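So, chain A:
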Amino acid sequence: GSDEEEPAGGGTPSAEETPAKEAIKVGLVTDIGGLNDRSFNQLANEGLERAKSELGVETRVLISKANSDYVPNLSTLAQQQYDLVIGVGFLMADAMNTVAPKFPNTKFAIIDVDATSLEAKPTNVSGALFKENEAGYLVGYMAGLYIKDEGGGTAGSVGGQKIPPVDHYIAGYQAGVQAANPDAKVVNGYSQKFDDPAPCKELALDQIAQGAKVVFQVAGGCGLGALDAAKEKSVQGIGVDADQAYLGDQIMTSALKKVDVAVENEIKAVQDGSFKGGDNAIFDVKSGGVGIGETNEVGAKYADQVKEIQDKIASGELTDIPDTVK
Partner candidate 1 sequence: MADAPALELRGITKRFGALVANNSVDFELRRGEIHALLGENGAGKSTLMNVLYGLHQPDEGQILLDGEPVTIDSPRRAIGLGIGMVHQHFMLVPVMTVAENLVLGAEPRSGLLLDYKGAAKRVRELSSQFGLAVDPDAKVEDIGVGTQQRVEILRALFRGAKVLVLDEPTAVLTPQEAQDLFVVLRRLTEQGTSVVFISHKLNEVLDIADRVTVLRRGEKIDTVSTEGATERSLAGLMVGREVLLRVEKPEQTLGDPLLTLEHVSAVDDRELPAVDDVSLEVRAGEIVGLAGVDANGQSELIEAIMGLRTPTAGKITAAGKDVTRCGPRDTLAAGVSHIAEDRHRRGLVLEFDLAENLCLREYKTPAFSTRGFLSPSKMVARARKLLQEFDVRGGDPETRAGALSGGNQQKVVIARELTADPKVIIAAQPTRGLDVGAIEFVHRRLVEERDAGKGVLLVSLELEEIRSLSDRVLVIYEGRIVAELPPEASEEDFGVYMTGGGRDERAA
Partner candidate 2 sequence: MSVPPEDELPANITVAARMATFFRGGGVIAPIVTVLVAFIAGGFVVLLTGHNPIETYSAIFKGTGFNWFFPWLSEDDRIIAALNLQQTLIITTPLILTGLAVAFAFRCGLFNIGGQGQYIVGVIFSVWVGSSFDGLPAFVHIVLAILAGMLSGAVWAGIAGLLKALAGTNEVITTIMLNWIAIWVGVWVFNLGSPLQNDNPAQVDVPVSNDIAASAKLPVFWGDPQLQGLHIGIFIALAALVVFWVLLNRTTLGYEVRAVGFNPDAAEASGINVRRNYVLVMAICGAFAGLGGALDLLGWQFRVATNDIQTTKLAFFGIAVALLGRNTAIGTLLSALLFAGLITGTSVRNLDPTVFEPQLATNLTYMIQGLVVLLISTDVLVVYLMRLRRKRRAQAVTA
């Protein structure tokens, strides 16, 4: 399908329906989590799908099976004259650094990477950074309040691997718990895996046995095990990235990272010509790029208090939320 040109004459029905928007081609390259990671790859794809139906862009998704797929995937899309190529995941930085300078006429966006930190300083790459620690802080605050009402206890978190996006969440979460309830203890563990739910469940069971009343999962597919442990032991679970309320009543809330919004924003920017390379878009509580998801009955009790904190963060009143785990 390399010989596809722009629709001739603009007379096609879809072009008529969205006359204002330019029918650009957008490609998305996932990281090795794949499209069904129930996490940011999936969210990115949702953003893309939305752009396809709402903005009338032509899309293509390339799934990476290994880190070594990044370079060919990115460059294939660039070679096929996609207007915007989006990479998902902080491990794609090296590949982006290699590919983007080779295709100066293509626009690139990369999720979770600081575009200014790329060695080659490409001017056609826009980074999308998320303040996961703010989202973590919000859910942590809710957890802390809940634990206080329960008469004290522990707040647990289960990470996949010790990498920045994971630690941002956990650091914020722990700070949030302690802000709401200085007496609460925090425990944290890493499963070292993102795919196998069993070790996450074991970790969570362990934390619950040590008195954890809330378990926050930051481990993608593995983390489902942690939430299942919460369900089994009737404690509260907190989802991550996407809104995981659908997993059941035990989900007190979710820490959201709106990768879909980021993707959509980048597409819009390219369409209306406001795309700016060599710079980052920051997604935080203030911009609505991160936040807190649906709450269950238990969580609803604290929704107002959490909202207050959310507003404080948005207004800049509350800063200094840590983003590294001790």
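As a working rule, a residue touches a chain if its C-beta (ideal position, glycine included) is under 8 Å from a C-beta of that chain, and two chains touch if they have at least 3 such contacts; residues count from 1.
On how the list was made: all candidates are chains of the complex that A comes from, given by their letters.
Owing to the predicted nature of the structure, the values given are computational and were not obtained by experimental measurement.
Student: What candidate from 1 or 2 touches chain A in the complex under consideration?
Tutor: Chain A touches candidate 2; the others do not touch it here.
Student: Can you name the residues of chain A that touch candidate 2 in the complex?
Tutor: Touch list, chain A to candidate 2: 1-3, 32, 34-36, 60-63, 65-69, 71-73, 75-76, 79, 90-91, 93-94, 98-99, 102, 117, 119, 161-164, 167, 192-194.
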